[in-house]
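Handing you this structure, nothing more for now.
With one protein chain removed, the remaining protein chains of the complex are shown where they sit.
Just so it is clear, A, B, C, D, E and F label the chains in written order, and each chain counts residues from 1 on its own.
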Amino acid sequence: MEIFGDVVIGVGSVFLFLGGLGIFRFPDVYNRLQAGTKCTTLGAFLTIIGVGITKPDWFLKTLIIAVFILLTNPISAHALARASYKVGVKLWAGTVVDRCKDFEGCRGTEEE
Amino acid sequence: MPKKSERSVSRYLFTFVVLLSLWLILVNTLAWEEVLTGAVLAASVAAIGHTYFTRRGLSHFGPKKLFYLIIYIPVFFWEVVKANLDVAYRVLHPKMPIKPGIVLIKTELKSDTGKLALANSITLTPGTLTMDIAGDNLLIHWINVKSTEPEEATRLIGSRFERYLRGILS
Amino acid sequence: MWFVYFSFIAAGIALCLLRAAKGPTSSDRIVGIDAMVTISIALMVLLGRFFGRYIYLDVSLVYAVLAFIGVLAVARYLERGL
Amino acid sequence: MEALYSNMYYVGAGALILVGLYIILVKSNLIKVIIGIHLLDTGVNVLLVAVGYIKGGTAPIFTRTSLAPTQFVDPIPQALVLTAIVIGVGVLALALSIVVKLYENYGTLDVRKIKGLKW
Amino acid sequence: MIMVSILLIAFVGAGGTCLVGRGNPRFRGLVASLVAFLPLIILAFLYGRVISIDYASVPFLDIGLSLRLTPLSWFFGIAIAALGGLAIVFSISYMQGKERLNYYYSMMLLVNASMLGIVLSGDFLSFYIFWEIMSWSTYLLISYRGKQALGAGLKYIIMSIIGSSAMLLAIGSLYISYGTLEIPSLATALQGASAWYALFVLLMFTIAFGIKNAILPLHTWLPDAHSEAVSPFSAILSGILVRMGLYGLFLLMFSVLGLNTLNRLSYGAISFNLVLSWVGALTILFPIFIAVLQDDAKRLIAWSSIGHGGYMILGIGVATTLGIAGGLFHALNYAICVALLFLAVGAVEYRTGTRDLNKLGGLMKRMPITFTGALIGSMGLIGIPLTNGFISKWLIYKTLILSRYPFLAFAALIGTWGTVLYGYKLVHNVFLGQLPEQYKEIEEVPWTMRVPMIVLSGFVVLFGVLPGIPLKAISVIQTHLGMTRLETSLFGMPKAIGELNTLNIFFALLVAGLIAYAAFSASRRSRRVSQYDNYAAGARVPVGGYQHSVRFYDQADRIIRPYLRDRIDDFYGWIATQSTAFFEQLRKIYTGNINTYATWIVLFVAVLIFMGLLGWRI
Amino acid sequence: MVAPLLIAIPFLAAFAVPLFSLISKRISYYIPALALFANLVISLVLIPRVMSETIVVSIGGFPPPFCINLVVGPVGLLLAIIISLIGLLVSIYGVNYIKEGPKDKYHMLLLALLAGATGMVLTGDIFNLFVFFEILSLASYALTAYNRDRAGTEAAIKYLIQGSIGSAFILIGIAFLYGMFGTLSMADIASKVGGADPGFLFVSLALLITGFGIEAAIFPLNAWLPDAHSSAPSSVSAILSGIAIETGAYAVARILYTVFDSDGIMLLIAVVGLITLLIGEMSAFRQREDIKRLLAYSSIGQMGLILFAFGIATRAGVFAALFQLLNHMLAKSLLFLAVGYMIYRVGSKKLSAFSGLGKRMPVSSFVATIAVFSLVGLPPFAGFMSKFSVVRAALALKDPMFLWFVVLMLIATVIEAGYFFRIIQNLFFKSGNSLEEVKEAPLSCLVPISVLAALILIIGVYPQLVSGILDAAAQGLVERTAYIQYVLGVP
Partner (left out) sequence: MRKFVSVILLGFIAAGFFFALSDIPFGDDRMGVAKYYIENGIAQTGAVNIVTSVVVNYRALDTLGEVTVLFVASLGLGALLYPGNRGVDEEKQRASLIVRTGARILFPLILLFGAYIFVHGHLTPGGGFQGGAVIASAFLLQYLAHRHYQLDRRQFSLVESGSGAAFVLVGLLGLAVGGYFLNNFIGKGVPYSLFSAGVIPILYVAIGLKVGAELAGIVAGLMESRSG
């Protein structure tokens, strides 16, 4: 069990690294967010759960942390993406389509 | 449709149960002091927060819904792992093979919670990131655009999750 | 083993910080910082394991909550939604 | 270099304090000055923690697998820092609210223009 | 107990008058007069007694506050109480209908009370306390009329506080050195003091007393203040208040330091007393020229007040028995005369509304009592025989000559000539010559104003004819101080020191007067005409063409005025301007820039740390 | 047993105001006054006990130095009495004077400020001193800006920035001391400073003095003062000038005398005090536009005088400093209160607008005159006795340098007299502009200022009333071994 946990942690930390790499390498905010959200979320999730696995006493609490990250990271990623778009951060030159441009809801005119 | 007060009680109880469970997980013990305190706190917090927390109350606990939830979790995780491998591939590839764009997809989910779950699921899965929701439309940033048509995009991106989510939340 | 974990994580954090330093837009910086925060939460839990102290878990959960709301606030500030 | 490294916390605290002060002395945007104050506060807090740090010590909380007391870092600076942080937050909040009103009154945050009171 | 009660009556009465005035204004004057005269009566019964009591103590300072009655304080106390009372009585009509009378009366009484406090103080802390109360209440009264009085008041209080600061320094130092402020104890203690220390103390006190007594060059507050004050108060101010400086100096020189110590304060031929005498002489000389040129009656008297202060300083400066007696006596005489003059001018102003010497004239017939008062006052000032001024001046001349100070004597003599010039100008411009048209119908002032003038005139003559009365009191002072006593008789002094007998003078003058009258009548050149019965070149002069006496000493004026600006006052003004400009620059350090302010804070720490690095230690 | 109530009551009351406003808003405005009255009574009751022996109160019940102690000695008690007295009067004044804005918040802030001040003078723990100081500071910043006008907000932010720099320095100093001695109890530190490196102590002291010196308006740390004291609502100015800066001066003195045995820099303190005095008075002299700014500069001068007296560093000097402190508290708060209503009635802060006001507002003007006389140091008002004590204490050193210092001090007094007497003339003897509409201040103003004036007069005529406790207080500040023994027990 301990070994399994350590492996999970290892995989997690690799993903954390990949997340960082994606953030660094990708060409625009939106692509960076893709990497930043997916890899860091999974990486953190695995690392934290891995700790829980190696220390069964801690499992429940690590689960809560992990789930919290799983729940909130996409939300903040989304909020950042949306905000960037509204502020006018340019899409990468190689972007093939922008449906947002001609869509009302993107400009925040939606009624509550 | 149940009466408003009944619904309110139901919402309250649902919130209470979720909060108390959270508490017990947090404290990681069943010592009587902790349970008692947790009950009191969950009850008070639920009183403040139940109107925000849920619209449907205890009906979330329907067996069918739980069933869908149990199925959904592995499905979701599998998609997440695929997504990450995909990103890893693109990040590590020297040429960085990406073809990003923002596409529009449709959803049939009506509840806010459903839409949130769908949006989050999409964000965490292969090459997609929810940028905004407007009514039934989701705007998705797609790292490797395969189709710009809404119908096709919806099929490719959204419908994997929607089935289960509809089951969990309807 | 610990060395491997910490190296990966340190590298991840370093890359995020580089992005935060480079920009070019403020969104980029925030994205970098946000990712770094997530990585640090994981790191903190890992450190709890390393030192054998349960209390690190509570700290990291608080950190996670505050970081989430912080990033949200920054995002909302950017789009003039505060 | 070795000295810098072994006194890293002190160096960090000192740097934060000096940078904070520098900003206060030099920047003419009121918001920046307030940021300078907060940096200064942060530096002081780091200094407090650093002063109470003991090599090899951990957080002074007993766990069931009781640790030897000597391994704890000094608990008092931690308590003090908690207080100092809260005070810092209070100052920051108050400063911001004053600035909000000041901006309504003056229409600027440039300290070179906010000189209605002098002599 | 009796002395505490004097002061209690005086101080509580001052406040009480205000309350009475609030309740029923009609009793205000009466109560005020009562309060003013009660101490006089009590004091009169205490003649010749020496009392000393502690009335309070300030434990943390270990200083006992005490009151003390000595012949010296009795002498001044009587003068204060009498003059104060008369001024109050004069005020009843004079101030009728003016505003804020409660304030006026209580302040007048407060000034009196504080002066009584000064002379009755048995220690220097009490002395200082009463001194300061006198200063600020005087300030409040000088400023009372507003407008130009404000500047005068400010000048007065600032100079007063400069003086009292010097005094405070000396008092503090005395206390530190000897652990007591009791005048008798200090007197013993200071016998052993070094000359330098004694000189320091003396100089500090002299600044305070010199300012109050308007000794050159500390006089500049006086002309403004005296002319801007209300007349009854001017009388007090000029008559007695400025003489508190003399009292203080006298007390310090002869009661505290003593002649032995004073004699030690010399450097070769130059001694403190000699310097003081010369200052006194200059103080006599300089104001004459300014006084004669004044067109404002009160300003004229004010300048005379400075000059006559010089006589007193001169008298006590030479510090002989005769000189001291002369100085003290002249203080009393001058107080009477100048009060009389101020009241007279006040009476004129009361009726005519002006005190401009160029606009008045010929009031002799309309206001005979006032005229007589002014005439007697002037004569006393000049020192015409059979007025009190003659005696005191005579004492001073005599001692100067006996002590072989010819130059000082000459200065004093010039002072008298000067007094003649401006005294005559005053009487002439106001009462003689032609009556301006608009004053044709005015009447003599009411009796409450007449009585004080009459009483004062009476004293001028009384002390002129019977100088033995006051001189007796002065000789008691001298006895008490252990000095050689002035032998006196009712009409003057016996031969031993210098013969003076007013009876002889009286008869001599009588004879001279009769001769003059006889000569005047014999020539029969004069005839009585109406005041308007004026002819020039055979034609009746129309009323509009009257030549009133304008710019009386015009010729002299044109010659000396350019040289006679009060350059000392200018100098003080220059200092004030310069300091104000400096303050103006200084306050610019409050730039309004927060970065700068923050820099100062950091600078402060940096300097401290720098000092620490240099090796300063806590 | 009762001593901790001095701290507990104001806090409880400050917190509880909203609870009372459930009953009635109006009642809640009187809560601070009630609390301060209680404090006043308690502190007066404590006098006899404290005069015989300093009360050391342990908060929490652990032996010193292992918990925070209140040291209720003569100096602390004396200041606590004045703080509650002036606070009481000002809060009565404020019920009518503060007409706009969230009045309940005003009253709570005021009470919090006073609670902070009380805590500062009573605490025996240096970090606790800092915490109470922060309460006082923050409440001051907020109250300065209470009117929310241009001047108020500008002054407040400047005050806040300078104050925050000071707080940071204080905290750094505390960190140094703690790092060195491992304790925060002032007595405990005091007992240990003897063995420490003097250079280290010098740096720590420099930081602490600077920090508290900002509040104490030491030159050149006082640039905030004219702004804040002139722009705050007058009742607040009264507290700032009458309590806050004096409390800062107390902290400086406590640190100089008790915590450090700092004879070596007392001369420096005296010089700095003298410079502060001269600059304050000179700036005030030139201030002809804004009467409150003038009073503020005068406060700088007075603080300089107090500091100078502290710098004399003898028991007599400390006595004089405390006496001057007391008198300044009474007189300056009186002046700000009186001037507050004058400004309100006239509608202008300009000195020229006050011409002839003495006729329209006779009581206020009369009472203000008493305060002015006391500040200038004229007998028979309280200020004279303290000025004389300063002179006496300075001369008692028999040091020619101090003789010259006294001369400079007296020159400053003359300058002070210059502008204050100008004000008085303005009030009483200048013919007014159209002041027909102007009425006398209401009783809620007249009663407090008359009480203060009466005190000034009573202390002036009968200084024995306060000399005992002042002397004990001076002794308490100067004799640090006694302090250490009281707190730590006999070694």
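The rule is short, and it goes like this: a residue touches a chain if its C-beta (ideal position, glycine included) is under 8 Å from a C-beta of that chain, and two chains touch if they have at least 3 such contacts.
Keep in mind that what you see is a predicted model, and the values were worked out from it rather than measured.
K.L.:
Would you list the chains present here that the left-out chain is in contact with?
P.N.:
Result: the unshown chain touches A, B, C, D, E, F.
K.L.:
Determine which one of E:Gly21, E:Pro287, E:Gly592 or E:Gly612 touches the chain that has been left out.
P.N.:
Considering all chains, including the one not shown, the answer is E:Gly612.
K.L.:
Across the whole complex, list the residues on chain D that are touched by the chain not included here.
P.N.:
Touch set of chain D with respect to the missing chain: 6-10, 14, 17-18, 21-22, 25-26, 50-55, 57, 59-64, 69-70, 72, 74-76, 78-80, 82-83, 85-87, 89-91, 93-94, 96-98, 100-101, 104.
K.L.:
To test your reading of the contact rule: which positions on chain A touch the chain that is missing from view?
P.N.:
Here the touching residues of chain A are 71-72, 75, 78-79, 82, 86, 108, 110, 112.
K.L.:
In the complete complex, which positions of chain C touch the hidden chain?
P.N.:
On the chain C side, contact with the omitted chain comes from 55, 58-59, 61-62, 65-66, 69, 72-73, 76, 79-82.
In this section, only the chains that are shown with their structure count from here on.
K.L.:
Give me the set of chains touching chain C intersected with the set touching chain D.
P.N.:
A chain counts here if it touches both chain C and chain D, and no chain qualifies.
K.L.:
Going by average Cα coordinates, which chain is farthest removed from chain A?
P.N.:
E
K.L.:
Pick the chain whose C-alpha centre of mass, unweighted, sits closest to the average of all protein C-alpha coordinates shown.
P.N.:
F
K.L.:
How far is the middle of chain A from the middle of chain F, if each middle is the mean of its Cα atoms, in Å?
P.N.:
That pair's centroid distance is 56 Å.
K.L.:
Nearest whole angstrom, what separates the Cα centre of chain A from the Cα centre of chain E?
P.N.:
Using C-alpha averages as centres, the distance is 96 Å.
K.L.:
Hunt down the residues of chain B that sit against at least two other chains at once, touch-wise.
P.N.:
none
K.L.:
On chain C, where are the residues touching two or more other chains?
P.N.:
Each of 54 in chain C touches at least two other chains.
K.L.:
Please output the residues of chain C touching chain D within their complex, sorted ascending.
P.N.:
Within the complex, chain C contacts chain D at residues 51-55.
K.L.:
Note which residues of chain E are touching chain D in the complex, please.
P.N.:
587-588, 590-595, 598-599, 602
K.L.:
In the complex of these two chains, what residues of chain F are touching chain D?
P.N.:
127, 131, 134, 138, 141-142, 145, 148-151, 153-158, 160-161, 164-165, 167-168, 171-172, 174-176, 178-179, 182, 184, 226-227, 230-231, 283, 286-287
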